[in-house]
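My questions all concern the structure below.
All protein chains but one are shown at their positions in the complex.
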């Protein structure tokens, strides 16, 4: 397997204001330090299979339901079809949807059903990481360890994730959603002057810091806290919608800085989802590495991560009414043993 | 295509108390009469793609959010795996989930990622009608007509449903859910004496009537009305869980009587879902027919139908606290052009 | 469906020496004329499902076996994997191959088999038109008619080709193979001077004429005749191997001229295969058309067509020993109702 679909030179990245000192030439040590510092292993017992989703309580969910003011809904899923972002890396294709029966055949009398009834059926073949998705806890390992310290070789085999399969998350992923539209708040000060979308899109390679997350929350008038389903908008998906996918899947993109690991741990959010392919900034911040923030937050922190979410409509609405919190349901399909799942998250305001 | 996977003799069916006169030997005329009487064609304009989901308004959804009292969630999806109910009819298989990368390979050092990160990816191939699902409006036709009177041959082709694809329902399927646990209310009086599960399971072939739906609602202390997402529990899935799938997919089952079409139309529910393979009673009520209630309610009424929902946990909770209404989110995956979608519905009480 | 993946302007095509008069502005009439002139409808009876494969007799096959002089074999198949030529047109992807069990899991002790046995299994999902293939007789229609004058709407439905499925060709596609290496014979006189591969590759858009086919056969010292499995090398695949796929799938390419239809009919070959995506020249020769030679030869002539064959090794051997005829077995996988099949053709010299 190739280690990365993108090898754009680091120099192309705009400077990221990072107040946390990061030794960019020493990923091993930095990753190890963060993994140790922000580990949640054992926090919910040795048998835990939910990770930070444990932070969501019925009380928090009840309070979140109280955020519904208008009854308006927003789907945060991209469309699942052949026009999606995938280009074949790691055998990730776009979804292939085919018909088993059609209206055309019904009208042509080819179906053999009685009394005028006709039907259409269909089939899909898709990677579970092809579009709007949750990364399950079995998606990433750190030095052979899966979530909660388990042996990855015994946890995720050819038979799937035998312990932390995505079906474990079928019920609880529902609660308070908070949108941090970093692109809208920070974008104008960092985008190339005069560039298209400069006002509300972060440039590729832009590493969002903890300070910028906090500043965005402050600008929105929301506080991010325990059990929240946090959505971070970078504007990258808007750019893809406008300019075409290009290398949306695996290429350069804005995203969370490696240095946000502590903030994510401290805030005790239940999940974080972005409008980018890879959640964290691309190219990654170390001279040579691959998704180091994933390596810290999934197997060590037990954090649920969402990728390729479609945040444009919701963000426009939040900008319009100034309300950045809502009730959010984002239940994965309970595919037994899956290390991820496509999802159609629904925000209700 | 075979017309039906099940040809159990009609005599096996228990008598269904049906106050509505039904000429069982004349399905063509009965279907035509019901289709005409309960048609919603044109009701929401010539371009409508939502059908009865139009009944759900923001106001109703806002009110539904107010039903959340505890913040408890219930997943109403069966698990998606090879141990599902499908037996191959109409090329419907159970989901085939395979791994593109595993923890075993990560530990064995086969992945080539730097600094100790490892990963797992996966793929699924499945019929969209294989497990817990919504039937899209393009799933069933009546004499060559799809929902709203459209030509089925131009609506659902080999390229999928070009007009009413399930992606149209990505956003709105969220509102008040009501469970009618007909099995619990009516079951004891109709089940075989002393039979296993006799107290809360309807027998195969039992046709639930409008009167029984109303009686169940009355017993629960709920009223079913406009925009509701109605769930009807027959207990058939509980029997499958206990005894094995057998012919759950396509075989004999309790379900809605053909005669409930008027009730479904009058109540103006947005959707109906059951815990059975086929929503309506099996074998069907005419001497020779195939899913005649589908033929009336999908293309003519524009009703959203859910099948193979897992209602056991929710039903147990409703029986315990006596509350049969809740907030329900059941957003399909927005698979472009699909005539159905797997779904993980989440009820919040 | 898009009508064509390639819309390169006609002017880019090098002039093709075409002694047959062709009204390039009038495809409808030209296609109709050729379809009528070269139709084989009824030639092998009303029930025929084999088309020109009928030309292969046991006698011809016996004679072909006599062509084996050394016992050397050549595989004429491209490799089936994610690195293939497809780019998504008509939902054609490259093959997705996934493992159900691996050696890594066997060694890790994850399989549960007794006494040290371990195993690996795998799965493939692929369009039947994704790589080296035969086009079945149900692959192309002419004004609603399939091979032998059948109604296409009753022949190839959502259930597949009910009459001329590729399984019909499971047994007979075996006989005398003849390679016409047009690129090697004609290439030097038509290629761009000094261009890479100029000596044995035809340029994109080059339409091979009947005269050039005959001249190549004469240069090789072979006669093409009844029942032959004819292979035509253009060198396009060699260029793709060297330069990358580019738009190999659907883009510009050398190939048979529309005007060869008569020659193909007269010679009574059983099949023709090329080393290109589309068998006939691309862009096509009419001002606006799509694969007009297919339209004539598949549904009207009943000709078996092979595409994306890997002819390089065989061609090198033929050039070395001067022998361009051989025993050829090219049995499709008998996929019931398929309109095409991947194939690994084996030439024996």
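Letters A, B and C name the chains as they come in the text, with residue numbers starting at 1 for each one.
Here is the rule we go by: a residue touches a chain if its C-beta (ideal position, glycine included) is under 8 Å from a C-beta of that chain, and two chains touch if they have at least 3 such contacts.
Just so you know, these numbers come straight off a predicted model, no measurement behind them.
Contact with the omitted chain, checked across B:28, B:159, B:288 or B:312, is made by B:159. Residue C:116 is the one among C:116, C:244 or C:322 that touches the chain missing from this view. Touch with the hidden chain on the side of chain B covers residues 82, 88, 91, 93-94, 96-102, 105, 108, 110, 125, 153-154, 157-159.
The chain not displayed touches chain A at residues 1, 96, 98-100, 102, 104-105, 107-108, 110, 123, 125, 158-159. One chain of the complex is left out; on chain C, the residues touching it are 1-3, 27-28, 31, 57-66, 68-75, 77-81, 83, 90-92, 95, 97-104, 106-108, 111-129, 138-144, 146, 151-161, 167, 170-172, 174, 288-292, 294-295, 327, 329, 331-340, 342-346, 348.
Convention: only the chains that are shown with their structure count from here on.
Centre-to-centre separation of chain A and chain B, using mean CA positions: 30 Å.
If you average the CA atoms of chain A and of chain C, the two centres end up 44 Å from each other.
Annotation for chain A: residues touching 2 or more other chains are 91, 97-102, 108, 125, 153-154, 157-159.
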